[in-house]
Every structure is written in C-alpha cells, then in structure tokens.
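On to subunit A.
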Amino acid sequence: MAAFRIPKGIPVSKVLLNKEDIGRIITRMAHEIIEKNKGVSSLCLIGIQRGGVHLAGRLAARLEEIGRRNIPVGALDIALYRDDITVRKEQPVVRRTEVAFEINNEKVVLVDDVLFTGRSIRAAMDAVMDLGRPSAIQLAVLVDRGHRELPIKADFVGKNVPTSIDETVKVEFEEDGLEDRVVLEWV
Partner candidate 1 sequence: MKIVIKNGRVIDPSQGIDGVCDLVIEDGKIKEVKSEKSKGKSQGHENSRGTKEIDASGKLVFPGLVDLHVHLREPGYEYKETIRTGTAAAVKGGITSVCCMPNTNPVNDNSSVTEFILKKAASEGACRVFPIGAITKGQKGEELAEMSIMHEAGCIAFSDDGRPVVDSLMMRRAMEYSRILKVPLISHCEDLALSAGGVMHEGLLSVTLGLKGIPSQAEEVMVARDIALAELTGGRLHIAHVSTGGSVALIRSAKKRGIADITAETCPHYFSITEEAVGNYDANAKVNPPLRSRKDVEAIKRGLSDGTIDVIATDHAPHHRDEKLGEFDFAPSGISGLETSLGLSMRLVDEGVLTYSGLVEKMALRPSGIIGIDRGTLRPGAEADVVVVDCAGECKVDAGEFLSKGKNTPFDGWTLSAKAVLTISLGRIHEWE
Partner candidate 2 sequence: MGLKSKDLVGIKALDAADIEQILDTAAGFKDVLGRDIKKVPALRGKTTVNLFYEPSTRTRTSFELAAKRLSTDVINFSVSTSSVVKGESLRDTALTIQALGADFIVVRHSCSGVAHFLADNLASSVLNAGDGTNEHPTQALLDLFTIREKKGVIRGLEVAIVGDILHSRVAKSNIYALKKMGAGVRLIGPPTLVPDVLKDLDVEIYSDMEKGLKDADIVMMLRIQVERQGKGFFPTTVEYFRNWGLTPERLARAKKSALVMHPGPMNRGVEIASDVADGMRSVILDQVTNGLAVRMAVLYLLAGVKE
C-alpha cells in the first residue's frame, strides 16, 4: 500500500469546531455553570486576555438570557504574573486588566480559550487573588488539549481534544475580525 506522505515543513490544519459547534458548546457550558452553581447569583466571569475575554463575553450573554440577571464580566491580563518572564526572549505585552466590580465573596469563573500546560491558569489565579478574595474560583475553557504541567483541572470543558505536543490549537473569533472556529495545526 502506497503511504500518503505530507511534505515536511508545510503546516497542515484541520478544523475541530466551526461556528455552529462553538455556539452549541457555549450554550451547553452556560447551562453547566448554572447547574453547578445552582443559579447565577453572586457569579462573575473573568476572561483571560485575549481569547478568554471574547469567550467570557459570549458566555455571559448566554447566562444572562437563561438566568435573567446581569452577570459582571471582566478582563484579566496575566503578563505580570507569568512564570516565564525571565526566560522568554521578549516581554509579553502588558494589556489592560479591567475588573470593574468587587470580587470579594463572589464566585469567579475564569474563562480561557485553550487549556494546555496550566501555567496561564496558575498565573491567572494569582492575579485574581491580588484583586480580592473570591469565595471560589472555577475554570471554564473552550478546548482542553491535555499536556498539563501543573495539577490544574477545568470545571467546564467545551471539548476535549487529544493532541500531540508539537501540534497547536488555534481559536479564532469574530471579535477579532475572523470566522468563529477552532483549528488544529501541525507541521
């Protein structure tokens, strides 16, 4: 049998989720969040810059539709909390952290697009703690691709995608002028 060969060095990609998939998943995750927290009271969403911020906005909109209550949404920049600042070639861009509400004794749902090593989430938890003392922190991600380097687990997962370490998962959003989709790329 003739083997099908992919020429080396050329990125190959596969669409994992399209616009409809993402819409469905967000609706399902919203329901799961309400289920777990027995409603939406004292709940707030904080998206991690940048993909998590778009996702948090969408989730909040669905939660508001279902729960009929305003959900505070914030954006969190974790650049200053990363553990790789001293080993990276360049400094990560410092973006705005906009959390214009009290998080003391609130349930914070951290929202990110892709869960990978867990290091961003560790940084995000530290950053949240510097903003106040929430009663609980939960984690919602669109894609969990595995390969954890820290003992971190998401409470709400849109889709589990087994990947190999040299693959990348790209999440694109309309908010950035692209089409909603999740793409797996490998070289």
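The candidates were selected such that all candidates are chains of the complex that A comes from, given by their letters.
Here is the rule we go by: a residue touches a chain if its C-beta (ideal position, glycine included) is under 8 Å from a C-beta of that chain, and two chains touch if they have at least 3 such contacts; residues count from 1.
Since this is a predicted model, take the numbers as computed values, not measurements.
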Given options 1 or 2, the chain of this complex that touches subunit A: 2
Sites on subunit A touched by candidate 2 in the complex: 77, 79-82, 85-86, 88-98, 126, 130-132
